[in-house]
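Missing here is one protein chain; the remaining ones are kept as they sit in the complex.
The block that comes next holds chain A.
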């Protein structure tokens, strides 16, 4: 029987300079393996030219990636999985970040990495879409923020502001 419960294996966010900004693993791997995969993959994706297709075969997985301003969003899915819907998973995540931070840029994710993780967990769990409604995800995050003592997001003003993802 073919294995049909396909799911995302991991998601990586990295900059054009190859700096990892966020990593989410949905399969158990050792730290060493994770580092190796990250290194190889960042290299492979950065070497690709702008107009190339957003999918590539890598090991026995398929990589789906898209660049938003200075940041690459890159997901590994199984060979039989749906590439286009994964591309839109990436986009929806970017929309969520954008809505939450307001014109999100790479720096928001660097300085508020924990928030980026929380938003991702509300949207994707175990490598599967949990809630695809933008409103519902943001509502959940806002509710959590209300429980916070001080509602606070660090918006770095002392650094030159970066290009936002322009949605």
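FYI, contacts are C-beta pairs under 8 Å (C-beta built on N, C-alpha and C of every residue); 3 or more make two chains touch, one makes a residue touch a chain; residues count from 1.
Operating definition for what follows: contacts and distances are computed from a predicted model.
From the set "Cytoplasmic tRNA 2-thiolation protein 2", "Sorting nexin-7", "Nuclear cap-binding protein subunit 2" or "AP-2 complex subunit alpha", the protein name that UniProt assigns to the chain left out of the figure is "AP-2 complex subunit alpha".
The residue from A:46, A:69 or A:87 that touches the chain not shown here is A:87. Taking the whole complex into account, chain A touches the unshown chain at residues 1-7, 20, 22-23, 26, 28, 31, 35, 51-57, 60, 79-80, 82-85, 87-89, 91-92, 99-102, 110-111, 113-114, 117-118, 121, 125-126, 128-136, 140, 143-145, 147-159.
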